[in-house]
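With one protein chain removed, the remaining protein chains of the complex are shown where they sit.
Letters A and B mark the chains as written, and numbering starts fresh at 1 in each.
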Amino acid sequence: MVATVVLTACGGGTQQPAATQNASPTIQINGAGATFPYPIYSKWFAEYNTLHPNVRINYQSIGSGGGIRQLLNQTVFFGATDGPMTDEQLKSAPGPIRHLPTVLGAVVPVYNVPGVTDELKFSGPVLADLYLGKVKTWNDPAIAKLNPGVKLPATDITIVHRSDGSGTTYIFMDYLSKVSPEFKTKVGVNTSVNWPVGVGGKGNEGVSGLVSQTPGSIGYVELIYALQTKIPFGTVQNAAGEFVKASVDSVTKAAAAAAANMPSDFRVSITNAEGAGSYPISSFTWILLYENPTDKAAAKVMVDFMHWALTDGQKYAADLGYAPLPDSVVKLEEAALQKIKVS
Amino acid sequence: MRSRDLGFRLVIGVFAAALLLIVTAIGFELARQSWLSIQKFGFEFWRTSTWDPVAGEFGALPFIWGTLYSSILALVIATPVALGIAVFVSELCPPVLRSPLIFLTELLAAIPSIVYGLWGIFVLVPFVRLLETWTPEALRALPLFSGPPLGVGMLAAGLVLAVMVVPFTSAVAREVLKTVPTTQREAAYALGATRFEAIRAAMFYARTGIVGAIMLGFGRALGETMAVTMVIGNNPQVSLSLFAPQYTMSAVIANEFTEATDELYLSALVEIGLVLFIITLLVNGLSRALIWTMARRVPSKVTA
Partner (left out) sequence: MNSVPTAAPRKILSALFVGACALSVALALVPLAFIMFFVVSQGIQSLNLDFFIHDPRPVGEPGGGMRNAIVGTLMLTGLAAAIAVPIGVVSGVYLSEYRGTRFASAVRFAADTLNGVPSIVIGVFAYGVAVLPFRHFSMLAGGLALGIMMIPLIARTTEELLLLVPNALREGALALGATRAKAVMTVLVPAALPGIITGVVLALARVAGETAPLLFTSFGNPFLSTSLTQPVSSITVQVFTYAISPYEDWHRQAWAGALVLVSIVLICSVAARLATNRVARIRGH
């Protein structure tokens, strides 16, 4: 017990200025969900805490499936997901839930092929066949055709996927189901699917970890995880036939068409979007809030936070590999935030 | 005075009853939460291989297979080592080494599971990957060694579990051997037995207890979660291959519990927990019964 007291008393750097000096009491809000936006959410919550030292938002990245589940159980105040909730899930909720987009991100195919330093090109159908287990070695003609001039080894392909319920999986499955009818029937779209082949990693972190350590493997992760861990990732062929590399720019282009026709509940898929230069495996990511929560104080704080995230918060997006929301979407969202009952 | 004694007995009896209450509560709660899944799938649950959250089809066979395979593999590797240690420490080693050796094996038992997992991911898995890559082609053709050399998989899981099980089995075996009356050994030596033959006689005498010790190690391996989930590959498939990534009951619960998005999914996971609870109950119960039977034949007390 002595140790506890001593450690708690020791200065905590920039994180823990004395809460007693502020007029407002400390409020802690718990949320859970997607690992896809974890890097930017953790940045946002830390920044917000610096601006408002009495507000501590605790976000645990346990996967989109987890976020939805815990929100439905009401064991967390807000959820976060990259795969929008289904109508059934919304119906089973104890109260109406709002989807609030925060940023745009991209899912990229990361790979670890011994001896290959070139950037590999992939097409939707080839990725689908890989994940169906139909393409088994790196020098398969299907891959070679897309990558003329690259010396591909005869190494076996190890498929890496998520072992937990994941919105990143949802986005990837959504894309593969659009480009491959066989994939749609055999596997389908969900946060957790029946994988035909492969090794499971927990979270975006687990998948990048496995790919970086396993020669001959391929996996799918959110762009920032590939950038931060410096794992090579390939280009993907979009609906217009171009091979596009994921970037803030190409993701923004993917959202352009959808932004114009945004549905009022913000649940929209932008994978395999039309338009030159758009990256085909892009997606919005959402924070989920009850429209009429019991804890009004927390609701007020979260709404304030969302306003900050939609304006100042967007500044941090590009550095971390996410695309900021289109202005039209931000306007619609600010209006939607009014509907959350804070008193 | 008697009523005060009765009062005392009642009061502390309530605390003791808490233990009974907790165990029954666990069983009850597990059964209650898995009821939905039990009703829907019945016994098919134990025989089906599909684990499909999208379609709502759940079968626990791959997990039961993975748990049993990894635990039995661990036993095969750990038992000779554990018995060797028990024999060495109780019969063969110089007395001055005895205490330090016992301390060191206890240390193995005390290392937290997560630290085994950490070491597993960063040290054992690359080593196993190396082993797998070096496996000669001739062996690779066998189903036992088929598949790409990932490193993560059944072999890595079996190895980690074996290291974790050794101290348990060896500690109990040691205790059991201590209770073999010295007359047994003396008789053997008097008849001209070599060390090996005398010890073999002692072990034969203690065979029930030793089997109990082995089963205790088995029970430990069955329930292990963290270290296994970090090195087994998390793929629900029934595969004979040591190189294949597979899944265990405790690992799937750890990975998917917080996110089971619908009632049936959650119920299926809890049912797996129930199955695990029952299996470990039976194995541990059996092992304690064996050790206790051994203790009854012998005047001194065996602690397990």
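As a convention for this text, a residue touches a chain if its C-beta (ideal position, glycine included) is under 8 Å from a C-beta of that chain, and two chains touch if they have at least 3 such contacts.
None of these values were measured; they are calculated from a predicted model.
Q: Taking the entire complex into account, which one of B:Lys40, B:Arg140, B:Lys178 or B:Arg288 touches the absent chain?
A: B:Arg288
Q: With respect to the chain omitted from the figure, which of B:Leu36, B:Val172, B:Ala254 or B:Met294 is a touching residue?
A: Residue touching the absent chain, from the options given: B:Ala254.
Q: Of the residues in subunit B, which ones touch the absent chain?
A: Where subunit B meets the chain not shown: residues 1, 4-5, 7-9, 12-13, 15-20, 22-23, 25-26, 29-30, 33, 80-85, 87-89, 92-93, 101, 103-108, 110-119, 121-123, 163, 166-167, 170, 192, 194-197, 199, 219, 222-226, 230, 250, 253-254, 257-258, 270, 273, 276-277, 280-281, 283-285, 288, 303.
Q: By the contact definition given up top, give the residues of subunit A that touch the hidden chain.
A: Touch with the absent chain occurs at residues 1, 3-4, 7-8, 10-13, 15-16, 28, 30, 32, 38-39, 42-43, 45-46, 49, 56, 58-60, 73-76, 201-203, 205-206, 208-209, 212, 225, 228-229, 231.
Throughout what follows, only the chains that are shown with their structure count from here on.
Q: With chain centres taken as the means of their Cα atoms, state the distance from subunit A to subunit B in Å.
A: So the centroids are 38 Å from each other.
Q: Across the complex, what residues on subunit B touch subunit A?
A: Contacts found on subunit B: 50-55, 57, 121, 125-126, 129, 148, 150-152, 233-235, 245, 247, 255-256, 258-262, 266.
Q: Quick check on the complex: what are the subunit A residues that touch subunit B?
A: Listed in rising order, the residues of subunit A that touch subunit B are 32, 62-70, 88-89, 92, 156, 158, 163-165, 187-195, 198-202, 209-210, 213-214, 216.
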